[in-house]
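Missing here: one protein chain of the complex. Every other protein chain is in place.
Right after this comes chain A.
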Amino acid sequence: MSMEASELQDLSDDADYAASQQQGSASMMRCDSGKRSSPSEHDDAELIYLKDNVAIHPTQFASERISGRLKLTKQDSVLFLSWIPYKGQTSNAKLSEKDRSLYTITAVPFTEVRSIRRHTPALGWQYVIVVLTSGLAFPPLYFYNGGVREFLAIVKQHVFLARSAEDANVFLVNDFQSPLQRTLSSLELPSSLPVASGQYPSDGGTSNDNQGRASADVGNRVSSVNQYGLRKQKSHDPTRDLSIHLLEKFSLVTKFARDTTTQLFSENNGFGSIDKRWNNQPVHSYPEKLSNIAEEKHQESPHSYLDNDPFKDEEIANNVDVPDDPLEVNKLSLVWGKPRQPPMGRKEFTAFLDSEGRVVESKALRERVFYGGIEHQLRSEVWPFLLGYYAYDSTYAEREYLRSVKQMEYATLKQQWQSISPEQAKRFTKYRERKGLIDKDVVRTDRAFEYYEGDENLNVNIMRDILLTYSFYNFDLGYCQGMSDYLSPILYVMENESESFWCFVALMERLGPNFNRDQNGMHTQLFALSKLVELLDTPLHNYFKQNDCLNYFFCFRWILIQFKREFEYEKTMQLWEVLWTHYHSEHLHLYVCVAILKRCRSKIMGEQMDFDTLLKFINELSGHIDLESTVRDAEALCICAGENGAASIPPGTPPSLPLDDIMLYPLEDDVL
């Protein structure tokens, strides 16, 4: 605790800080036009703003950061944002040069920026998050020396910046209120060209002719596109290098895996049983489109590669040349992912506790749950630990005391809305609206599941009461659709109103940002997902890029409610308890996304799915995803991605605990 605090405040012995002091430009400065910017940029770019000591945090540890220089430049009346990490100084040995360059932002035109979210806590560092029109967002940029306000003021001088009506901390870029104005402005601004203009960046070399002066002459539209293309296609694109490097590492693993699988296959155990499981799937119940996933499973076997096409009606897929999966997850997971164990029972759980009821080794317990889950009757005792409602080192007695205290606290909270009279409610629009939303949603939540079935179901009412109470407990966040999806299994497991409430509270401490007004929590996760796919399946990433799918909105539902709508009820609970262990990573759910996408990659690319088709395809996967093999793949991917994977996920990405807990859900303030 004390160590963290010192890391938060003390910059005096920080190498980056010292370096920036030496560079003599620790504070903002404005430059005249014509002033040279760094040689990597166009000569005629005008430097508008420069700020040193702006950092990103590649991991959740405050001490691991990459400091750099934030710049605004202007060229052909387009404003560009860039952030370049400092070279050569390392604040922490664990951060490699590659980590540094992974996040480099090179000249993003503001025509590609949708909004800037500002975070200026009273204590701790200020940061901004830049969200692109594609829906992606860059990781938070921390202003160690302050100055977010100045930054925004400068941006405002050059682009149209409007405060979002939804959230006072969000500034919309070039978002004109009237459609007419917007139409007019789109005539003069080089905006609205698709980001991925169909170039395939795999060979890096081709785009070099686009560089330099030639593009500047062609006019605004073209040059902004080239700028962007340049950013992504530079021959030393760090992310590409990273993947290549990673793949070298992986290829060893893959070879090892292939040997192992061949062996397994010939012995007709492990591998064979997976094959069999998939053959046993009721294929006839698949929507036709989905059958190819089963086919992918077939391809695990070296034999079906040869005799090809077990599903004859899938010829379209085979006509298109689908790039190989660089990671061959099916094989990896046999090496890295452990097979699932039977769920943990009471006797086993008790063995994790000392005589007074403390969990002696929480990591061992979490490991056990990760690999096998929990017997249903035991869930109500273990979930509160996983969710963080119970402390692992609490005793039986302490937990009992906690329960009774929390029950009273819950009753008090509930009183707050229960005591609202009809007369008061008439004058309390916000309350009425929230209640209305919750009323509408609880009757649409899992009503086919026996626990919530039927008219006048009491459990549905309890769910309503809990959600309404939560919206008072966390008035800033309020209620948002998707929350009832999370609460439903918790209430079903806990079977106690107050306990369910507090478990839900604990879960929302981590996942609340999913429901934030600015959708920031979702944007960060979608960004991290795109980085992970780029790392773990470059051909698929390139495909998404080419087909305008990089916003990953087709994974929105997966992430918002952690696959609640994708699996049947019992399977969802199994998945959640695995995710909640945070055993390999807090972000295993993102690796689950990658695992599913990889399973479908040949289908997606083979059929040349566009955004719409892909969205529909993903939505229809619901109910057809095999949980066990998916979790195993996800584990394997997570282990293989290792630190590079972790570094792809910006700090504070849900379900990580928020970086600073002052003003979790900021609503209003009047800077700018």
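The rule we apply is simple: contacts are C-beta pairs under 8 Å (C-beta built on N, C-alpha and C of every residue); 3 or more make two chains touch, one makes a residue touch a chain; residues count from 1.
Definition applied: contacts and distances are computed from a predicted model.
J.: Can you work out the missing subunit's protein name as recorded in UniProt? Choose among "Ras-related protein rab7", "Dynactin subunit 6", "N-alpha-acetyltransferase 15/16, NatA auxiliary subunit" or "ubiquitinyl hydrolase 1".
T.: In UniProt, the chain that is not shown appears as "Ras-related protein rab7".
J.: May I ask which residue of A:Pro343, A:Gly482, A:Gly512 or A:Gly652 touches the chain that does not appear here?
T.: A:Gly482
J.: Just to verify: which one of A:Leu560, A:Ile604 or A:Leu621 makes contact with the chain not shown?
T.: Among A:Leu560, A:Ile604 or A:Leu621, only A:Leu560 touches the chain that is not shown.
J.: If I consider the whole complex, including the chain that's not displayed, which of A:Phe515, A:Phe544, A:Trp576 or A:Tyr591 touches that chain?
T.: A:Phe515
J.: If the missing chain were put back, which residues of chain A would it touch?
T.: Residues of chain A in touch with the missing chain: 114, 133, 135, 166, 175-177, 179-180, 182-184, 186-187, 192, 433, 436-437, 440-441, 443-445, 447-448, 480-482, 484-485, 515-519, 551, 553-554, 556-557, 560-561, 565, 611-612, 615-616, 619.
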